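Of the protein chains in this complex, one is absent; all others appear in place.
The chains carry the letters A, B and C, assigned in the order they are written, with residues numbered from 1 in each.
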Amino acid sequence: MTRTNEISLLIGGQAGAGISAAGLLLGKTFLRGGLHVFGTIDYPSLIRGGHNFYLLRAATRPVFAQWDKIDLMIALDERTLERHREELVSDGGVIFDSDEISPDSPNLPPSGVQRYAVPLESIVKELNAPKVVQNTIALGAALGILGYGITQLEEILQETFKAKGDKIVSMNVDAARKGYNYAHEHFASEFCCQLKPRTGKHHQHMLLTGNEAVGLGAIAAGCKFIAAYPMTPASPLFHFLIAQAERFGIVTLQAESEIAAINMTIGAAYAGLRAMTSTSGGGFCLMTEGLSMAGMTETPVVIMLGQRTGPSTGLPTYTAQGDLHFALHAGHGEFPRVVIAPGDIRECFQLTIDAFNLAEEFQTPVILLTDKHLIESHITTQTFDTGLVSIDRGKLLPMERYTGPTPYLRFKLVDDGISPRLVPGTLGATVHADSAEHGEQGFVNDTADNTRQMADKRFRKRSEIQKALSRYDAVKTFGSKDADVTLVGWGSTKGVVLEAVEILQEEGRSLNFLQIIFMAPFPAQLVSKALKGKTTILVESNRTAQLGSLIREQTGHRVAHKILRYDGRPFNPLQLVARIKEVLK
Amino acid sequence: MTRTNEISLLIGGQAGAGISAAGLLLGKTFLRGGLHVFGTIDYPSLIRGGHNFYLLRAATRPVFAQWDKIDLMIALDERTLERHREELVSDGGVIFDSDEISPDSPNLPPSGVQRYAVPLESIVKELNAPKVVQNTIALGAALGILGYGITQLEEILQETFKAKGDKIVSMNVDAARKGYNYAHEHFASEFCCQLKPRTGKHHQHMLLTGNEAVGLGAIAAGCKFIAAYPMTPASPLFHFLIAQAERFGIVTLQAESEIAAINMTIGAAYAGLRAMTSTSGGGFCLMTEGLSMAGMTETPVVIMLGQRTGPSTGLPTYTAQGDLHFALHAGHGEFPRVVIAPGDIRECFQLTIDAFNLAEEFQTPVILLTDKHLIESHITTQTFDTGLVSIDRGKLLPMERYTGPTPYLRFKLVDDGISPRLVPGTLGATVHADSAEHGEQGFVNDTADNTRQMADKRFRKRSEIQKALSRYDAVKTFGSKDADVTLVGWGSTKGVVLEAVEILQEEGRSLNFLQIIFMAPFPAQLVSKALKGKTTILVESNRTAQLGSLIREQTGHRVAHKILRYDGRPFNPLQLVARIKEVLK
Amino acid sequence: MTSLTREDLKTEQPISWCPGCGNFGILRALQTALVDLKIPREKYLVVTGIGCHGKLFNYININGFHGIHGRVLPFATGAKLANHDLIVLGFAGDGDQYDEGLGHFPHAARRNIDVKLFTHDNKVYGLTTGQTSPTSPQGYKSKTSPGGAIPTPINPLMLALASNASFVARGFVGDVTHMKELMKAAIQHKGFALVDILQVCITFNRAQTYQFYRDRVYKLEEENHDATDLQQALKRSRETGDRIPIGIFYQEERPVYRARLPQIKTQPLIKQPIKPTKLKQLLREFT
Partner (left out) sequence: MTSLTREDLKTEQPISWCPGCGNFGILRALQTALVDLKIPREKYLVVTGIGCHGKLFNYININGFHGIHGRVLPFATGAKLANHDLIVLGFAGDGDQYDEGLGHFPHAARRNIDVKLFTHDNKVYGLTTGQTSPTSPQGYKSKTSPGGAIPTPINPLMLALASNASFVARGFVGDVTHMKELMKAAIQHKGFALVDILQVCITFNRAQTYQFYRDRVYKLEEENHDATDLQQALKRSRETGDRIPIGIFYQEERPVYRARLPQIKTQPLIKQPIKPTKLKQLLREFT
């Protein structure tokens, strides 16, 4: 892939040293210059002292994944050098604290690589600032080296620290300038990769994570209730909605457990709200009984399941796609559900809105299946157009007064299986719902006939959802339909696969990418059609090729090749390209 | 099917009226006469007043399911007549309380059917006995009508009531005799179906439920710990083990929840015991997080999941096979597990022993997947041969003193993935296990390399289990291998399918039955081979043909036809035969 | 329709409790309390657990949800926050609330969520055929404790007091009128209220019978109990032998959970329209 006006950066240091914040600042600096940005954080599950690093890319064309190689590294500690110097390109550079790391350090990269020694500690002292300000100095130095200019960073620093008062703002702006100037004064020769802000008009973009996009989608969809129990990597969504709660009139509740969270959510939804909860695998386990109840009582709830590396506690802060089958089959007994897997930030936003609409239209639970890599990475995305948001509450009856036939039948056996829905508190009707099998009015009924009829009713909804798939992009194909080879994937691997496809196409290979978005109900026909006659290569972040089994179960198609990664780390584009070539050899 | 010396009975009355006990008494009476017996109870989820009925079959040949039609009915209340009279064979009979049901009752069956009016209430009064003794009188009468004799019943009554004292024994024996004599005196004409005890030597049989067989298997396997939370239909297993606890040195603990139960079980297993828990779908939901932990920490536990009709609370006292996929995929992340589904009482016993051996050999959780129909029905089974029970604790090291290399590596990366296992309390070693990803010693390790290696290690165990399948009957085929048509099923439907196959074979049809026992790891090759070129008909007690999807996922084979029942009731043989014929038309 | 009659409250569902079961008394007390309170029917929401107690859902014709075992409180919490115009009444079992659902109980209390919890405390698992419950007395024999229950029982009142519940009371099914008044007081209390009800299970619990309780219960209000004194309430809650107090142990005025949520100071959330909210300003923060 031709890489012009494009850069790959790494910022590394100790846990607790503000690595992620620094990465985001730099990302925003590039965003303001009209560039596309991808940034992702790698951190272990502890608060201080472990090794954190932020991988950042910026380019004039869209970027969807971290790059394999690093052009410029900001090493805030020696460990960063040690761990990452092999990843530097041969003419890359490394910024390091010359007060802490000796120029003789064996960890410094080999010659060829530029060594940008900046006396961070001394400058921090000069500024009389806390140690963490060294990050800002280093960012300034990086911008100097890249020839990017400092204006955007200054702007961002002003906005970011405004709330903390003028002193903090000017301390940071000064720090950035010092770093910037130091670079200009000391590092004469031009660095291999220069990065320039784009001039003129360019598209309006945002830089945000999947968690934030899901949160924005929830707000846009009119979600007014979230009960959750903190769990990495889903917590940031919860925190985001908490921060927005007063502004948007949302009630947020930190529940005593995931069991409480899902039951509170179902309670709020039964009472008529758009309500959601969010968690990761371990917490989702505890929600499965509630999920089954939502299916039985036909209560619309949305659950964001943010996957991380399992099983069990696993690697709490790393990524995986190991819960697909679990999401599809969680909860005892049989009931219709919707499982959708966004693959990028825009889809996180849009599919969250769709999730709320689907939940209410079909009165059944919807699972948004995401993962750490998608929901904790920052990606530039065209600003969402809120004008396009539409809300469909399905067969929800107005709650002022019930005027239909009495008694009101919450579970009326209707052709499409979707009974008109009333919420408690309505004058003129009582609303009954039962987690046990029930008759039309909602009271218990365990006769054989009723049991069959009610199961059929619920599954008629499933057929309706299947039909409704045509209104959505249940799958998306990227690249030429006529390609010989089709890569198949879902969720967060989308970004890296797109990058790999682009590289391989540039090399003249004929291949395309099938992204599957609806996992349940499964768009079997679309997938069959797309895969017919192709050499298929599955790309998944798990060990057992779960999408592969699902495709086989649903279509009979057996994917020919599997590229799997299950060490908690996301795929890198070049690595993926190499594995694809290996397969196609 | 030719039916000689064979009878189908129904005993019906109110919940709380001792219907199930009466059914079992009669079943045992027939058992003692050398007959084969099948008995199953149908009851709603309430304690008193609802309608209960027990369906009983007895025959000289093995019987595996309730029959579609009733030869003789014991109606302890009018509702029984009303609900079941249509099920009587045209020359059948009904025993009823003439003190309560008027001879003009519109609910009495049409002419042709024998009406055996017995003044139960009067006889009870005569005996100065509590109302429930009417059941015994009716049993006596039934034996009189059937020409079976009363000896065996007297014997059984004596044994059953021994603990309650002589008075109760003789009251019941008197009651049985009174009923028996009343029948002889008043019902001269011979009843259509006569049933005789077998004379001479016949095989030693037991009459027991699946729950009891699992309990016996657990005892035989050396299970010494069960923690559980009561849930129909799994509770009787727990109760059974509680009743045997002192005798066999088992600790049984009623936990505060299923979450507690599974974690206690894992704790006991980690400490070195053979330990199990039992539950139904809703409780299993709450165990899924623990299941995943058992997978991650490689702790051998056995979970009996007794399915009932879902979703959610569903029909607590009715049967289903709706949790197959859930059992296969429950718990977040990926880890090997064994899921086995016994189809009859002997398999309940044997596979429970196998479950404990597999759990310890492969250091991973094993799920015994059963259902209400299997575990609450009584079936005659040849007495278990305890001499054949063998216990294999796999790579468990002796706990006296550790003499291997130090430090002891609980998760040593070995070729077959199965690390030598030591339990805490051993002199000379400390044992560490972590629900987070860990290195060989058991301490946390979240590096990419370790993560991959440990996942691979765990999945090497999966390959080993797959290999070990050859030591077990992973599938069983009944009937001719060359048949054109193959019925495929699992679990409790086995009985009724065997009956249907027999009937159809007698009618000259060419078909056989493939019973799948190991659901995970799945015996894909065996199943492929067995189904190749056959017209396959799936028989399952669920709505979505879960075994069908599993077969397709695992083998690519798409079952041609599906016969599904999902109203909580088990299949009946003739009904199933009709549906099979329908399919083959 | 501001005045409700007992007829209005009936459903057509056949009652399947054992004849003589204490649940009948609870149903009657509830019906008469609602008749007394003269609040329109649609204002109420009944949430029940799974067990014999949970069947009450079928027998009272007001809005209802028969949830899963142990989860009355979180469900009720969600429903209440969604629509605080609803008076949310929870009916739970002793197994349901003090075993499976115990983890929710202190949290509902300390939140002071405005939900009323009535526990059918029959000291046995009724619906699952008589197993030992967490409130079964030590030594209690059942099929799950043939040698007698080993642990000391949960003391629901003391737990509630230790969890800062703002209304803690005990009723007895043998005195329906007294229980009705407790229910009314609980409903009128602002905040979380527990009424633990000594319910008789005539089928499985042969120890805690009507007579057993009749011989022992006394009314706190007749013995000058000061329900504003927590220390006194704690002491009374420990009386378990020959004298078993019923009535209000403790009551305190404390802001309810909602009072701290500006979002729903006035209009219930459910009445606040859902519209594609103006997100533009928020979106700008990501640019």
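The rule we apply is simple: a contact is a pair of C-beta atoms (placed from the backbone, for glycine too) under 8 Å apart; a residue touches a chain by one contact, two chains touch by 3 or more.
This structure is a prediction, so every number in the text was calculated from the model and none was measured.
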Have a look at B:Thr426, B:Thr451, B:Thr486 or B:Gln554 and name the one touching the chain we're not showing. B:Thr426
Among B:Gly222, B:Gly343 or B:Gly495, exactly one should touch the missing chain; which is it? B:Gly222
Which residue from B:Glu256, B:Glu361 or B:Asp567 sits in contact with the chain not drawn here? B:Glu256
Name every residue on chain A in touch with the hidden partner chain. 16, 44-50, 229-232, 235, 238-239, 242-243, 246, 252, 254, 256-257, 282, 312-313
Touching residues (missing chain, whole complex) on chain C: 99-104, 106-107, 110-112, 134, 147-148, 150-155, 158-159, 161-164, 230-231, 234-235, 238, 257, 260-261
I need the residue numbers on chain B that touch the omitted chain, in ascending order. 31-32, 204-208, 212, 216, 219-222, 224-225, 227, 244-251, 253, 255-257, 259-275, 289-290, 293, 297, 383-384, 386-387, 389-391, 393, 399, 423-436, 442-444
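Just so it is clear, only the chains that are shown with their structure count from here on.
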Between chain C and chain A, distance of the C-alpha-averaged centres to the nearest whole Å: 41
Chain centre separation (chain A, chain B; CA means) in Å: 45
Chain A, residues touching no fewer than two other chains: 259, 289, 293, 297, 434-436
Of all residues in chain C, the ones touching two or more other chains: 50, 55, 66, 68
